[in-house]
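The structure is given below, and queries will be raised subsequently.
What you see is the complex with one protein chain gone and the rest in place.
Lettered A, B and C in written order, each chain numbered from 1.
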Amino acid sequence: MSMSEPLFDPLAWLILLPLAWATLAFVLGPGRGAWPAIAGLATQCWLALDLAQKVGAGGTAAHVVGGWGAPLGIDLAVDGLSAAMLLLTQAVALPLAIYARSYFKPGDPAGTWFWPLTGFLIAGLNALFVSADLFNLYVTLELVGLAAVGLVAAGGGAQQVAAALRYLFATLVGSGAYLLGVALIYGAYGTVSIATLLPLVTDDAPRLAWIAGGLMVAGLMLKTALFPFHFWLPPAHGGAPAPVSALLSALVVKASFYLILRLWLGPLQAVLPAFAWLMALLGAAAIFWGSWQAIRAVKLKRLIAYSTVAQLGYLFLIFPLLAAPGAIHAGVMQVFAHGLAKAGMFAAAGVLIKATGQDTVAGLAGAVERLPVTMFAFGLAGMTLMGLPPSSGFLAKWQIIEAALAQGHWIIAAVVLAGGLLAAVYVLRVLRQAFLMAPASATLAPVPRTLEWSAFALAAASVLLGLRGVELMQLPGAVT
Amino acid sequence: MSTGFVFALAGAVLFSLGVAGVVLIGHLLRRILAFNLMGSGAFLVLVGLAQRQDVADPVPQAMVLTGIVVAVAATALALALVRKLHALTGQLGLPGDVDE
Amino acid sequence: MKRRVLVAFVLTLALAFVFLLAGAMLDLGPTTIDLRAPVAAHLAQSGVTHPVTAVLLNYRGYDTLLEIAVLLVALLALLAVVGDAPVPPSRAAHPVLQTLARLATPLMIVVAVYLLWAGAFRPGGAFQAGAVLAAAAVLLHLVGLQPGWSRPRLGLRIGLAAGFVLFLAVATGLLTQGSLLQYPPAAAGVLILLIESGLTVSLALILASLFLFLSREEGA
Partner (left out) sequence: MTSHELLPLAVLASSLLPGLIIFALPEAWIGVRTFLNLFAAIAKLGLVALLLAGVAAGEEYGVRYAVLPGLELALKADALGMLFITLSAILWLFTTLYAIGYLEGAPHRSRFFGFFSLCVTATMGIAMAANLFTFFIFYELLTLSTFPLVVHRGTDKAMKGGTIYLAYTLIGGTALLAGIVWLHHLLGHTEFAHAGIAAALGPEYAGQLKIIFLLLIAGVGVKAAIVPLHGWLPQAMVAPAPVSALLHAVAVVKAGAFGIVRIVYEVYGVEFAQSLDLLYPLAIFAAVTILWGSFRALFQDDLKKRLAYSTVSQVSYIVLGVALFGPIGTIGGLVHLVHQGIMKITLFFCAGNFAETLGIHKVSEMDGAGRRMPLTTLAFSIGALGMMGAPLTAGAVSKAWLMDGATAARMDWAIWVLWTSSLLNAAYFLPILWRAWLRPVPAAWPEEHIARRGWRETALLLLLPPLFTAAATLTAGMLADSEATPLAWARLIAEREYIGQGRP
């Protein structure tokens, strides 16, 4: 079987497969569809790996939907950045799917439509990462956003529904702003194809292009939950069932970040760098504010959600550094590090909550004794978030600091180092509590081992990736 | 000034009003309406600006059709959530932040 | 007081934005790229004669495919939110209304079929047709002839998904032509009509579901 045949184009199948298993899961009915999902995701992992190898070796991949070609039709294109995001998405989703299969008991209202919604979510993400058309990107954004809101709200009580509503409004206003930006771009240039726009948007772009860039980025910032637009994230990610929180924190917020980066490096490169320091400033504020809130949080999942707010901040520190190489590498590494670690951490938190029956940090006393694997997973994920070696988080931190020093922006290096210490405080709050002697009265509910080990696999991957940075770094080297 | 331009300008006004509404209005149904206003504003800008010479352009029109369906879907989901919230709490507004 | 300041602030910002935007729009010269020409030039190969339908289902058919997915997602999310509530007994409306609704329904079906068929060469198409059919269902529900839905049974689920599955299958099958949704010009018209027919049914069911699944919680 030759991969060059259009029939087996991995690019197309990365979108078709999840759409197919999502629909199948829907037709199969409530709570059904785990196995098609796992089989599909396993195949997708293989496809993404294949694509990443091809792109990493210097190739590119494109798919001209409908055969028309831009600007009339819609093009799909994969460069190093897209390939990296695709790889991360499948690599995180597969263990989470295995996790979720054990997590949702039959009849759990939160799991009724989990599989089809997740399938559409993954399809939306994959479609987003490969799309080279600004309007098509809008549709994928909405697909991802609505699926994510549905997953947050599923089977929840008042707090969860309120969180979902807040999330829905944030995501809708975000994509609304993005859409207006697209409308202005179309008005100014007559096309929404990224490749076609690339040579057209120059330094003397009309004012409308600047407004469009500002609107699109602002909308996407809202969807990425960059400080001070983070208000919706902690209740949504903290309130959802653990597998959903993991998917959302690890992947969904990264999608809009990816899109900002894509616009920044691509069609709007003449316009957006004017906002570089604003982004970094907000990123730094996110690191401090998110960490501070995580340090104060009473609930475990709320703590992890605020940690996401903080960790997303690092991604925005790279924007003033994008003029020189190294920054994208750092960004990709951080996306991977946080994606894997946060998925692992939420998964571990899900186990802890199931076992202790409560979502508080205080309730963890004795967890190391009773659930060593899970706490080990939590610790490994925490290592990555703190940026301790040899984790991938450490490499990301190293790369950001070095890129910052190379360009004389030592302040960014200082923020990264301080952020690592703050992360240590909130991670250790949890570990410390877990290491305490168990109160004699505490009884823990039994938890399926699959849950423990899939959390462990994700967390361990986030650490071990720190030893395989060379391969991964071939991808951002191939950004076009 | 062409008709297309008038549409686009009206779109800009509607969009701004919509955003202001989403930000300011606490009542959820009205907030959903504000969101729809915002979306319609963006659609008007998309179509109006593209045909500012008053020659129809089918591409943005098709995009708007797609956009409308997406907006319908989002609105339906928002309504479902609001109804659920109302059934659970009897409220038609979001509770103040429940941060610890 | 604080609230008034906030309102004034937001409205001022909104106004400033409108002026900024309006000024920038008025500054605009002609665009570099004009898609009207290629749209028209390839219309003959697109399988339809109406340019908007050509964009919607051929040139940018991929957008539409994902858009159906968005609709399905909204329905799934809605189902996930409302859960399994018992269906309240429907209140019968006045007999006159019921009779009118009974009379209107076949008419609406005819209109829907017309809209579907017309889409190829004039405004119309699957969405419009589906929306009219869904409206018929809503009308019947409002007069008490169609009870609200409680949980999607297998048949309904198949119906809801069929249009999308058909679309997806065609898109995938056309990979043999070189890429997703690459219609061979000769078969384009038939394939698009096939997709649109499937979509009409499913869209009608989806749109109706968005109403009928939501309505059952009334009074709960």
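Operating definition for what follows: contacts are C-beta pairs under 8 Å (C-beta built on N, C-alpha and C of every residue); 3 or more make two chains touch, one makes a residue touch a chain.
Keep in mind it's a predicted model, so treat the numbers as computed, not measured.
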| item | value |
| --- | --- |
| Among shown chains, those touching the left-out chain | A |
| Of A:Ala424, A:Ala461 or A:Ala478, the residue in touch with the unshown chain | A:Ala424 |
| Residue among A:Asp50, A:Asp108 or A:Glu369 touching the omitted chain | A:Glu369 |
| Touch criterion as defined above, residue of A:Phe8, A:Trp35 or A:Phe435 at the omitted chain | A:Phe435 |
| Candidates A:Leu197, A:Leu233 or A:Ile401 - the one touching the absent chain | A:Ile401 |
| Residues from subunit A at the interface with the omitted partner, ascending | 368-369, 372, 376, 383, 386, 388-390, 394-395, 397-399, 401-402, 405-406, 413, 417, 420-421, 424, 428, 432, 435-437, 466-470, 473 |
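One rule holds for everything that comes next: only the chains that are shown with their structure count from here on.
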| item | value |
| --- | --- |
| Separation of subunit B from subunit C, taking each centre as the mean of its C-alpha atoms, in whole Å | 16 |
| Whole-Å gap between the CA centroids of subunit A and subunit C | 29 |
| Per-residue multi-chain contacts in subunit C, two or more chains | 21, 25, 28, 35, 39, 59-60, 63, 67, 70, 73-74, 77-78, 81 |
| Multi-chain contact residues (two or more partners), subunit A | 135, 139, 142, 146, 149-150, 153, 161, 164, 184, 187, 190 |
| Touch list for subunit A against partner subunit C, complex | 6-7, 9, 12, 16, 19-20, 22-23, 26-27, 29-30, 63-68, 71-74, 109, 112-113, 116-117, 120, 123-124, 127, 135-136, 139-140, 142-143, 146-147, 149-151, 153-155, 161, 164, 184, 187-191, 196, 200, 206-208, 210-211 |
| Subunit B-touching residues of subunit A, taken from the complex the two chains share | 135, 138-139, 142, 146, 149-150, 153, 157-159, 161-162, 164-166, 168-169, 172-173, 176-177, 179-180, 182-184, 186-187, 190, 231, 234-235, 293, 296-299, 302 |
| Complex contact set, residues of subunit C against subunit B | 6-7, 10-11, 13-15, 17-18, 21-22, 25-26, 28, 30, 35-36, 39, 51-52, 54-56, 59-60, 63-64, 67, 70-71, 73-75, 77-78, 81-82, 127, 207, 210, 214, 217, 220 |
